[in-house]
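Note that one protein chain is taken out, while the other chains of the complex remain in position.
Here is subunit A:
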Amino acid sequence: MDCSGGVFHLRFPSTFLSSKKGHVRKHLFRAAALVGLVGLACSDGLEPVPFQGISGTVSFVGEVPDSTDWVRLVAYRDLPQQPLDLLGFAAFSDTLPLGVQNPEFILGLDAARYAWLPIVWKRQDAPLSPEALRVIGWYTGGSGPFDPPQPIEVETNAETGDLTVTGDFGQLLTAEEALEAIR
C-alpha cells in the first residue's frame, strides 16, 4: 500500500479546537491512536517482480544412459580452476525433463556476468558427490557442446533468453576432464 498517495485522510471534528480541555485530550488520544495505526498500515506488501535470469532450450544428443538420476543446468560466475571450485556455483536449475529432445530451461540469477553454464548429469543410486557427477556440455554460443565457453550477462530485472545449450550423453566428462576442456 502506498501511504504517500494519501490513501488515509484524518478529519478532525469541527469542535476539536473549541471543545473543552477534557474533550481535547480525548480527541488527541484517539487521533494519536489512529495515526499509530495508519503508520503501521504503511507496510510494503508483495508486488510483481520481473524475472531476472536466463532461459532457453537444451538440445540433447545421444541416448540417455539408464543410470541417469537427473540432469540440471548450473551457473558459475568464474571459470573453475580446480575441482574444488566446482562447489562454488551460483545457482542450478530444476531437473531437466529427459523424455523430451529439446526441453526448455529457466534459471533465476543475480544481475552479474556468468562465465560458465554447464549441463551436469548425476548417476543413479549414488550420493550427491563430485564422483557421481559428469559434465555433458556447456553454453558455447553455438552448437558444439564442448567449444570454448561463452559468458552471458544478466541485467537487473531482465531476462536473457533464447539461449541454446547442447548436452551430449555420449560424452560424460569427469570434473577433471571438463576443467581441462575449458582451460
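Heads up, the rule we're going with is that a residue touches a chain if its C-beta (ideal position, glycine included) is under 8 Å from a C-beta of that chain, and two chains touch if they have at least 3 such contacts; residues count from 1.
Keep this in mind: contacts and distances are computed from a predicted model.
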item: Absent chain [UniProt protein name; select from "TonB-dependent receptor", "ABC transporter permease", "B12-binding domain-containing radical SAM protein" or "BLUF domain-containing protein"]; value: "TonB-dependent receptor"
item: Contacting the left-out chain in the complete assembly, out of A:47, A:66 or A:162; value: A:47
item: Residue among A:55, A:68, A:150 or A:174 that touches the chain left out of view; value: A:55
item: Residues of subunit A (touch criterion as defined above) contacting the omitted chain; value: 1, 26, 30, 33, 37, 40-41, 43-53, 55, 94-95, 104-106, 108, 127-129, 159
